[in-house]
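A single protein chain has been omitted from the complex, and every remaining protein chain is retained in its original position.
Labels A, B and C are assigned to the chains in the order they are written; within every chain, residues are numbered from 1.
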Amino acid sequence: MSLLLDLFTIVAVSGGLFFFLAGTVGLLRFPDTLTRLHALTKADNLGLGLIVLGLLPQCPDIVSALKLVAIWALVQLGGATASQLIAEFARRGGGER
Amino acid sequence: MTPATLYGLCAAALVAIGLFGLILHPSPLRKVISFNLVGSGTFLFFGVAARRGAVAGFLGDPVPQAMVITGIVVAFAATALAVALLLRMLESGAPTVDGPPEQPDDLSP
Amino acid sequence: MMPYATTPGGWMLVLALMLPVVGMLGIFALGLRHAERIAHATLLAGLAVALAIAVEVGRSGQAVTYLIGGWRPPLGIALQADGLSAVLMVMTSVILCSVGVFARGSFSSPPDGAEVRRPFVFWTLLLGLWSALNTVWLAQDLFSLFVALELLTFSAVPLVCLDGSRDTLRAALRYLLFALAGSVFYLMGTGLIYGAYGTMDIASLHQVARADWATSVALGLMIVGLMAKAALFPLHLWLPPAHAGAPAAASAVLSALVVKAPFILILRLWFDVAPQPLPAAAGAMLAGLGAASILFCSIMALRQARLKLMIAYSTVAQVGYLFLVFPLVMGSAAEMPWDSVGWTGGVLQLVSHAFAKAAMFLAAGLIAEALGHDRIADLGGAAKGVPVTVAAFALAGLSLMGLPPAGGFISKLMLLTAAVETANWWIAATILAGGILAATYVFRVVGSALAQPRAGLVMKAVPLNRELAVLTLALIAVALGFLPLQPLDYLGIGRGGMP
Partner (left out) sequence: MSLAVDLVMVLLILTAAVWTILARDRRDAVIAFIVLGLLLSLVWMRLLAVDVALTEAAVGGGATGLVLLRACARLLPVEADGALPGLRLQVAVGVLCAVVGACLAAVILSPPEPAPSLAPAVAAHMEDVGLKNPVTVVLLAYRALDTLLEKVVLVLGLIGVWALAPDLFWGGRPASLRAAVPSGTLTFLARVLPPIGVLIGIYLVWNGADHPGGTFQGGTVLAAMWLLVMMADLGDPPETRALRLRRLVAVGPALFIAVGLAGFGMADGFLSYPPGYAKPIIVAVEVALALSIAVILGLMVAGPAAKEPDQ
């Protein structure tokens, strides 16, 4: 049983890493702020979700598992707000440099 | 080459880079940032001493770790005071103290 | 291994530290209405505590020690008042009390009880500065001394830009940047010392210090950092505009006391922490910078048009005298460094300069209040308007120049004899040249103050009690001149445990 869980963890975490990589490539390749923002938020949220999912079976007890999920939720909240603010700033023509 | 020694060398490099900025940058805000860099390097030296002193079942020697926490607090207070002083210096275009400061050239509306 | 044990009078050391902090927090929490009462009560109580500690040190013949929380170093922190610290604490409290009396005039809270910025900030920072100074004199732990140095910087910098004009703000920012750079260098040295010895306590370091590469790099960094904070010659650029820009009461405390704290730390590192004997070249280098300070900054003082800027430059010069002590004491024949003439001469120079410089800055403040400006060229009529202040300025100048019977004379003579004994002729020459330069810039001011006033010069009256506060400081500076001309054994108390 634990072998299955370890296998699941490896697959999920590596999937997450792949999405992070995709997000970073998107950040470097895309032309303007809004598309970069799009790439970043989508890939990173999905990447982090997969990593947290992958780590859940490794948690010693339910409390630390819940802490992991809480961390994931907070990063979602923070990330979404930050990207909204940057998008509004970009749409208002800020950050032309 | 233990991790502690590696981070010690990184600390030495941080101090050198920060000192370079502290001496050369004419703008006070950049000097404050460079001071924080040198501070981070200095705290890493305490961290290396703490990691090497990890005995008696502790993950690290708690005494230098406590000193680093005190040092970080003092460094933050120093940065906040320096930045407030810098903003007030640039705002106080007018030498008179009593009236509200009129806007000099390089302060955003 | 540790000579520390809490001695009977030890609790007074804690009082000396905590009294100003409690006073400052009281003023902060209760507002300005009570500020002056709290400040004066704290100043008087602190003076009593400092005198009691000095008496206890003299009576018991050994250092008064206190282990904070009952924990023995190297785990805990020890406070210790040896002869030197007791003298410094009494000096600090006497100067702060007279500055308190002087400042009552310029920093009084308005009668309607409304809270105003300048007096509130002045009284809180003055008490904060005092607790920092007492910690520097007493703490035996290198990291606690770092926190004390930061406490000192945080109290002193806002005092410099208290009047809020643009150039004092620029001077305060430059002072803060220099002080922070010095503190971070000092902290780096402490980090390396902890990495090498695993303790921060001065007494234990004294017994285990090895003359290896790590220790010399650490002590080198710490001393360079402290030199920046003590405004020694190449790193003195921040001091004159900062001390001249501050209000009179603040610049008196800055020049007389705040600049001395880093020097005392260098003295402690040099003679208590460093493995003895230290290379003579290092001592000569420090003395060389000190001599450069004396000559260069005395000449700069001569060329100043404003009185307060001239006094600030003379501060840097007189601090240069202190750094001459290192080669004189190391080369002396006396078996213990503190039995040598140079050590007593250096400490006496520090104390007499503190009283003389405080009196000078306060006198300059009163002259500026009376005449409305402090341009040296036309101080004419000051002697008629504020005679007691000009007399105090002259007496303080006497001590600065090193003319008998002032304290400065005794200290410079002791330094001179030490220089002759240890055949450091260039130091002897510097001391004499410094004295002559000091004489020229003091007489220039006194001469122009005695000149005939311009026609129709109207002068503001200055209350007598403020002038008397300045006069007492000047008289103390002169009274120091009646000390005997051989090493004071009081200064050697409590240092026996450190061979």
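Brief remarks follow.
By definition in this document, a contact is a pair of C-beta atoms (placed from the backbone, for glycine too) under 8 Å apart; a residue touches a chain by one contact, two chains touch by 3 or more.
Keep in mind that this is a model prediction, so the values were computed, not measured.
For the chain that is not shown, the touched chains among those present are A, B, C, taking the whole complex.
The chain omitted from view is touched by exactly one of C:4, C:102, C:154 or C:441, namely C:154. Although one chain is hidden here, its contacts on subunit B can still be listed: residues 1, 3-21, 23-27, 29-30, 32-34, 36-37, 40, 43-45, 47-63, 65-70, 72-81, 83-88, 90, 97-101, 105-108. Residues of subunit C in contact with the chain left out of this view: 6, 11, 14, 18, 21-22, 24-25, 28-31, 66-71, 74-77, 115-118, 120-121, 124-125, 128, 131, 135, 141, 143-144, 147-148, 150-151, 154-155, 157-158, 161-162, 164, 169, 188, 192, 194-199, 213-214, 217-218. Think of the hidden chain as still there; on subunit A it touches residues 74, 77-78, 81, 84-85, 88, 92.
To be clear about the criterion, only the chains that are shown with their structure count from here on.
Viewed as a contact network, the protein chains fit none of the simple shapes, being neither a path, a ring, a star nor fully connected.
Centre-to-centre separation between subunit B and subunit C, using Cα means, comes to 27 Å. Measuring from the averaged C-alpha position of subunit A to that of subunit C gives a distance of 57 Å. Those residues of subunit B in touch with two or more other chains do not exist in this structure.
Those residues of subunit C whose C-beta lies close enough to touch subunit B in the complex are 75, 143, 146-147, 150, 153-154, 157-158, 161, 163-167, 169-170, 172-173, 176-177, 180-181, 183-184, 187-188, 191-192, 194-195, 198. Of all residues in subunit B, those touching subunit C in their complex are 15, 22, 28, 31-32, 35, 38-39, 41-43, 45-46, 48-49, 52-53, 61, 63-64, 67, 70-71, 74, 77-78, 81-82, 85-86, 88-89, 92-93, 95-97.
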